[in-house]
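A protein chain is absent from this complex, but the other protein chains hold their places.
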Amino acid sequence: MDLSYTAEEEEFRARLREWLAAELPGLPPRPDPLDWPGRRAYDCGWQRRLYDAGYGHVHWDASPTQRLIFLEETERAGAPYVGANFVGLLHAGPTIAAEGTPEQRERWLEPVLRGDEVWCQGFSEPDAGSDLASLRTRAVRDGDAYVVTGQKIWTSHAEVADWCELLVRTDPEAPRHRGISWLALRMDAPGVTVRPLRTLAGSTEFAELFLDEVRVPVSHRVGEENDGWRVTMVTLSFERGTAFVGEVVACRRLLGELARTARENGTWDDPALRRRLGALAARFQALWRLTQRNVSEAQATGGVPGTGGSVFKLDYSHARQELYDAAADVLGPDALDLGREWNLDRLSSLSYTIAAGTSQIQRNIVAERILGLPKGR
Amino acid sequence: MDLSYTAEEEEFRARLREWLAAELPGLPPRPDPLDWPGRRAYDCGWQRRLYDAGYGHVHWDASPTQRLIFLEETERAGAPYVGANFVGLLHAGPTIAAEGTPEQRERWLEPVLRGDEVWCQGFSEPDAGSDLASLRTRAVRDGDAYVVTGQKIWTSHAEVADWCELLVRTDPEAPRHRGISWLALRMDAPGVTVRPLRTLAGSTEFAELFLDEVRVPVSHRVGEENDGWRVTMVTLSFERGTAFVGEVVACRRLLGELARTARENGTWDDPALRRRLGALAARFQALWRLTQRNVSEAQATGGVPGTGGSVFKLDYSHARQELYDAAADVLGPDALDLGREWNLDRLSSLSYTIAAGTSQIQRNIVAERILGLPKGR
Amino acid sequence: MTGAVDFRPNEDQRDLRRGIRELLAGRFGREALRAAVDGPGRVDRGLWKELGEAGFFALRLPEEEGGVGLGLPEAVLLFEEAGRALLPGPLVATHLAAGAVEGAAEGLTVVTEVSPEGLVPWLDAADVVRGDAAGAVPLRSVDPLTPLHRAPRTGRLSAGAVEAALLTAAEQVGTAAWCTDAAVAHAGRREQFGQVIGGFQAVKHLCAGMLVRTEVARAAVQAAAVTADRVEIAGAKLLADEAAVANARDCLQVHGGMGFTWEADVHLHLKRAWVRAALVLPGAKAAEEVASAL
Partner (left out) sequence: MTGAVDFRPNEDQRDLRRGIRELLAGRFGREALRAAVDGPGRVDRGLWKELGEAGFFALRLPEEEGGVGLGLPEAVLLFEEAGRALLPGPLVATHLAAGAVEGAAEGLTVVTEVSPEGLVPWLDAADVVRGDAAGAVPLRSVDPLTPLHRAPRTGRLSAGAVEAALLTAAEQVGTAAWCTDAAVAHAGRREQFGQVIGGFQAVKHLCAGMLVRTEVARAAVQAAAVTADRVEIAGAKLLADEAAVANARDCLQVHGGMGFTWEADVHLHLKRAWVRAALVLPGAKAAEEVASAL
């Protein structure tokens, strides 16, 4: 058990911190949240700066500890998130890197790292929510192309993406997990329609994707035909690994802001609320430590995040919802004002126990895969 | 919606209150909790006084509202509980009254009402906990008797009971619920062994019952052979009906005592604890109102308690555990002292979410029978 | 074997409830609800007048003053229905103003009130404002169906505010019940992993918990309406707030991603539940009120 860093890592941190301090003041102003092209340009511009400074590859090639340091320092400095590059850098990119042919890696990876091309994700379907393997979007082989028809949902950045990592059913006769393939879809291909999807927070950060006989070259399939489920699991394990590091750092910063606001508006004098904030601070500190442990384990096992991700996500998603409930109590009547900080975030946080595997599904995973309890219902 | 009482009911209450005031001072001292024969004598003596005053029948013949008033007033006056007469008055008695032959009713009911005979319950088995229908105690017909062999558990007052209402399997080939019969077992029959069962509270209020080829006359079977499950459900619906009225009244009294203690020891100044007690008071008040509503419904449907019992029990059992947790916080370090009030009760309350149908089973019942969701796992 | 403690609604009360439910189903069904969401901030004067004619506002005025002559027990039945339908507008304030503000009883005057917590719903749309709304500033309301202003907090709990708390609690029970029904309906329809999700224990148990909260809160609200006891009303508000908010969240969870869309109605219930909880006698105050009587 050691929480100290090597000299090399400390140097990495110091250099990064110095670079961030120099670079951030020169960033353009943040675009409006509803200005999608503006957001794309901003996020890609940031990725290009990272690339030019030698940090473009940090999610792929750096050690888990370096990645942890990178996420911690960028969040602490208030640097931009991955934003529009999320899928490219953390989902599709790693998948192509692990499973693609040399030609595919050559074609797709560099543009992502340079912030030239944006990817989105076409996994979820309206009728296949938690049960991803029941997806119905069909791809029928026609010469050197697949003809794809179906509907996807919860696709973020779809309006401005160049590519979509798409799961399709290539063998309707095979058992659920067996007939699925992974395709790279050009978003400007004929037959692709994007419709913005409004969430309960009032924003349109997601979209629905309608695919009507869209032709995708067979050469754009990553992995073997009908082997897409396994290919996908590689991607998902990245998502459940260290993807939340920045969020935990953000929550700890939010707790400090809450305490400051509470001291200003007098709610800090209520011991019930004060202890609740204390208890939440303890919990997020522990979640931060749990992340460090998960990273230690990933590092020891060659970079593959373990089942610790499900344990983390279960507690984190509920803790973050509780954090915004506490924020609402600090704000009192102002919690009803979407013009005040935190209240829109509170609405967004309602999806945390649902997205990327509901808490119910996560509990199944923990019970079956970690505790070894029998599959059942 | 009317919470007022008829003149007749108010008169019933006034007479009862007057009688209790006159009668209670003359009661013998309460026996030691571990003195089983003493407890039997005390409880039966009390039942005899009720019988002589015309209240012996109150659980059977009175209207639900009168029974509610009876339970409310006796609890409020600090009168003894049904105690050793619980099974006779509230389980076996009503079952025999509803399902027995004229001879059976003649033989068994009057002694219960007079406090002459005590019954215990032989339903649960070590391997059939929540799944009562999987019980394995076997009864084989041999002439005019059943020969019964098996084991029962969680039998209260077994050491001092005269009779046991026993569920046995009479047809091992039939589907689970179909091959069960209801027998009245004499506790002094050869082959019956009672072994006290110590609970985590350190007491021995329950026993295990070992049955080794015990002969039970066929005439002691209530209901048809193999129809015992239906007969039993009648009994259980009584248990889940208004059986908790006295307990809710007791909890509301306990909340008052807690507030008094908290004001004395200073913990009342902690708003978190004070609000917790307030919230619990609101909840028990609501549970009291829910009881009144359940009784109204039972009255309207001819005395049979409805599914409201499961809803009530679910919330009540958790609320009561939370009540003792709050009591522990009022007591502070004294919560570790079994010599202080409430702490032994706190230990006993740990069974409330388990006994008479775990909370998990109750939620299934509510979801399937009231909400109509499909059976499943 | 008859007794008068009959806590169930009687026949007249059930008729009354059925009447308002039918009126709302006809005049404020799902299409009208979504139209109100898309064009917020306006009180539907026609509907308001129909509510007036149906006795929604004059319910508790004596008959000699042109009212219906009924009491709080009937009022909580109506407000539960209003809550279930997510009926917009300052219903509670207008109901409480009947007899005191001209036209309120008939549904011709829309009345709002500054809440003890310093919140003023529907300030711009109301004809009459009770309380001091000077200097009130508009919020960007979390609830698309309830425009809000903030005024200085008074903190005082007038007798009217106690009744407002009870009627608001009744609306919360309506939301709790709607959420239970919606979750059960979705769970009985939506298939995942080859079966309807209502067959999974995790989902069943969420739904069972929702029913329990609804029933406990409803018993509390209806009893408080009968006794009109200040402490019992505070307790009822506390339980109803918790039931409405918790059920809306569980309903959203049962709906999964679908529940997270603007098109689903569940978020409207959650947001309204938050507003009602904050408007009058919010949790900590209600708990203090009950504790003070211990």
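Chains here go by letter, A, B and C, matching the order in which they are written, and residues are numbered from 1 within each.
Basically, a residue touches a chain if its C-beta (ideal position, glycine included) is under 8 Å from a C-beta of that chain, and two chains touch if they have at least 3 such contacts.
Computed from a predicted model, the values in this text were never measured in an experiment.
> For the full complex, which residue in A:112, A:166, A:295 or A:323 touches the chain that was left out?
A:295
> With the missing chain put back, one of A:308, A:332 or A:357 would touch it. Which one?
Here the residue in touch with the unshown chain is A:308.
> So which of A:66, A:232 or A:343 would be touching the chain we can't see?
Of these options, the touching residue for the absent chain is A:66.
> Considering the entire assembly, which residues of chain A contact the chain that has been omitted?
Residues in contact with the chain left out: 1-6, 9, 63-66, 68, 255-256, 258-259, 271, 274-279, 281-283, 285-287, 289-290, 292-293, 295-297, 299-300, 303, 308, 311, 314-315, 360, 362-364, 366-368, 370-377.
> Of the residues in chain C, which ones touch the absent chain?
So the residues of chain C touching the missing chain come out as 200-202, 205.
> Touching residues of chain B against the unshown chain: what are they?
Missing-chain contacts on chain B: residues 124, 126-131, 134, 153-154, 197-200, 202, 270, 272, 328, 332-339, 343, 347, 350-351, 353-355, 358-360, 363, 377.
Quick note on the criterion: only the chains that are shown with their structure count from here on.
> Chain with the smallest distance from its CA centroid to the overall CA centroid?
When every chain is reduced to its C-alpha mean, the one closest to the whole-protein mean is C.
> Between chain A and chain C, what is the gap in Å from one C-alpha centre to the other?
Between these chains, centre-to-centre, one finds 38 Å.
> Report the inter-centroid distance (CA atoms only) between chain A and chain B in whole Å.
The separation of the two C-alpha centroids amounts to 53 Å.
> Residues of chain C touching 2+ other chains?
195, 199-201, 203, 284
> Where in chain B do residues touch two or more other chains at once?
Correct list: 271, 275, 376-377.
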